[in-house]
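For this depiction, one protein chain was excluded, whereas all remaining protein chains were kept in their positions.
Chains: A and B, in written order; residue numbering restarts at 1 for each.
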Amino acid sequence: MASPCLVLVDTQDSQLGSEVGERVKAEALRIEAKFSRYRPSVITHINETAGQAVSVDEETADLIDYAMKCYALSDGHFDITSGALRRVWKFDGSESIPTECQVRDVLQYVGWQHVAWKRPVLRLKASMEIDLGGIGKEYAVDRALSLAESHTTVPVLVNFGGDLRVSGARHDGGPWYVAIENVDRAGTAAGLLELLSGALATSGDAHRFVRGSGARYGHVLNPKTGWPISDAPRSVTVHASTCTEAGLLAKLALLRGVGAEEFLKLEEVRSWCIR
Amino acid sequence: MQLRPKPGANIVRVQSALAAAAAGLLTSGHAKAQEPAADPPATTVDSAVLLYHEVNRVQAIEPVVNVSHKIDEDSTFYFGITADSLTGATPLGAVPSTLSQSYVRPYKVVPLGTAVTVTSASGGSTVVIVPPATGAKTQTLAATTIVPPNTYPLDYGFSDQRVAGHLGWEQALTQNLKLDGGIAYSKEHDYRSESAHIGLSQDFNGHNTTLSAAVNYESDLSFPIGGTPTPLTQMNGDRKGPDASLHEIDALVGVTQVMSRRWLSTLSYSYSSANGYQTDPYKIISVVDAVTGQPTEQLYESRPNQRRKQSVFFDNKVHLVSDVISASLRAYKDDWGIKSLTADLRYRWQIGPDYYLEPHLRYYTQGAADFFHYYLVSDQAIPQYASADTRLAKFHAQTCGAKFGMALNETSELNLRIEYYDQRGNSSPAGAIGQLQQQNLFPDLKAYTVLLGYTVAF
Partner (left out) sequence: MKHSSRLYLPKRRADLFQQLAALPKARLLGALICAIGAAGSGGCSTLGAKPWEHDLLAERAMQVGAYPIEAGMDDHIYFSKEASSGGRSFAGGGCGCN
């Protein structure tokens, strides 16, 4: 996940706490290993054999179905094949931005329309890749929470790197307190939320950007053009009943750039943007 | 460019469709949500059995089991045990002749007075009793082998069982520094070996470069049946020499470099110094008549007490789309005058995620040791060191084979490797004397190996 993961269990029973912790940890590690881009996994196998048909398991097929629905609902702006853009965009805070031609060249390897998906067989065009990073972490939160809920009825909060969900109110009926981190001063809070139910997901560009020709380019890339979205909020936090849904809405908001707040208002979701 | 609804267009909310899609994903229940995921396997058992068959020579069977167990993230404990059983015929080192020849070899030591029937032992040998020395409490039985004319002399009574074990520990001292140490022991009826090694490896450049160094110390004892023979003396049934020891120190330094995402390269240098008994107590060298080339004497061989070896090894592995090529070269040289070159090539053809087929080719060429002679000549002085063991001669050898592997599940693999080894030397060296001109002085060695392996992790 490349981020700190924690689970809060509202109980005095430390044995229960560590049992729930172990289950959550195991599920996080399982999902990370299964969908990792960096280690031999289902995803690396799919990307390695791009050009050939690959048969995937049920869970991966469910995630691909979901990603396909998001592609349709977002009019093609949420696209799990957009990872190839990383070959020319390196968001390391440096001066290197790619040229128009480089972006055009890599764009031919981006686009869900090039993917043949007939469950359970997936065929990418050669040199394409898929990346479930945009939905994996939130999905892991939801899965881990349901595992925790099946183990105990005690209130639980699962937080994987800022994407979190709670099983319900705390045992005294009160809310969980969640701080939204300041984008420019890490470690300090820009606001405090009170959460009684559901999930929160935050997306933003606070730490990954490049500067070129005086402008600052965030790391959210438009898969249709290959260039970053301009004027996107620095951080978008969305509340929804599941972390998967909240995460997708936050990313769709970012993709709207200057129209993020308008989009969220239209969708009637509780959200907080920082510019 | 960003997404902006066109003025006047119907604005479609996606939230409820998204909520439904997310709900559908999360309730599908295919992720086995009820059981916690298993921890990565901590114990690996690697086992195999080797069947080795030289055409008309030695056969062997060798099972082996190695176990490694990760105690925690930083420490691994490993041990292994192997046994092998060899039978068959092995060259004596003597030259063939147009006349029939006989050889005698000590075969068993029994208490004095044991009733022994002279009978035919395995493969054309008969057993004789060697007259014991006065006051001895034991007597030696020797086997005599009759070699027909124009046949390469082989010792048919060869039979050896060996058991060996090793254990070791690997410890990560820091994220980048690893320490490894272990001991090993091997015992057969006429040889014992004990060794210990220690090594360090340090990673640099984000695990892209690894520097390693290791040292091994080995102490061996040779106690052939009947004792060690006095070198360059006439072959007889009873030898009476003491047990002989050998000590060897080896040092290895190497660097492994990740050249790119798909290419790993290793370069290493090793140096060994062996001191002690390195002669083969069962091998002889013929002294032939200067004119007819007929053997007149059979002397026990003699090798120097010291041997310093060096080798440089270069290995590369390249990962193609799903296949892997491995290619390596080894250059070797020692102070016995032997130089060799080994080239090894493998292509692992990955057939789907579960199967692979790996053809393999190895080419080996070596030069002769300074003291190697096909035979000695009776009117010339006997040198200080002499051996007719064709393993020290000039020859080249090719191996070709293939390995088929099958992943039974995510944590286990079954594999089968079949190989063919062909060693050829100069069977008619220039300057051969008399009857030796028509003899084959280096019969080809051909061997088949079958290796069946099974690895499982849990």
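Here is the rule we use: contacts are C-beta pairs under 8 Å (C-beta built on N, C-alpha and C of every residue); 3 or more make two chains touch, one makes a residue touch a chain.
On a predicted model such as this, the values are computed, not experimentally measured, just so you know.
Engineer: Among B:Gln171, B:Thr292, B:Thr342 or B:Gln398, which residue is in touch with the absent chain?
Structural biologist: B:Thr342
Engineer: Using the touch definition up top, pick the residue from A:Ser127, A:Thr153 or A:Ser197 that touches the left-out chain.
Structural biologist: Only one of A:Ser127, A:Thr153 or A:Ser197 touches the chain omitted from view, namely A:Ser127.
Engineer: Determine which one of B:Ser195, B:Thr292 or B:Ser378 touches the chain that has been left out.
Structural biologist: Answering carefully, the residue with contact to the hidden chain is B:Ser195.
Engineer: Name every residue on chain B in touch with the hidden partner chain.
Structural biologist: These residues touch the chain not displayed: 46-48, 50, 52, 62, 64, 66, 162, 164, 184, 186, 188, 190-191, 193, 195, 197, 205-209, 214, 216, 218, 220, 222, 248, 250, 252, 256-264, 266, 268, 270, 272, 280, 309, 311-313, 315, 317-319, 324, 328, 330, 332, 334, 336, 338, 340, 342, 348, 350, 356, 364, 366, 369, 391-392, 397, 403, 417, 421, 423, 445, 447, 449, 451, 453.
Engineer: Just checking the interface: what residues of chain A touch the absent partner chain?
Structural biologist: Counting over the whole complex, chain A touches the hidden chain at residues 37-40, 44, 48, 87-88, 99, 101-102, 104-105, 107-108, 127.
As a working rule, only the chains that are shown with their structure count from here on.
Engineer: Counting in whole Å, what is the centre-to-centre distance of chain A and chain B, each centre being its mean C-alpha position?
Structural biologist: Using C-alpha averages as centres, the distance is 52 Å.
Engineer: Of all residues in chain B, which touch chain A in the complex?
Structural biologist: 1-4, 11, 13-15, 17-19, 21-26, 28, 30-31, 33-34, 36-37, 39, 321-322, 353
Engineer: Residues of chain A touching chain B in their complex?
Structural biologist: 22-23, 26-27, 29-30, 45, 48-49, 57-59, 62-63, 65-66, 69-70, 73-75, 77, 139, 142-143, 146-147, 150, 222, 224-225, 227, 229-231, 240-242, 244-245, 248-249, 252, 255-259, 266-269
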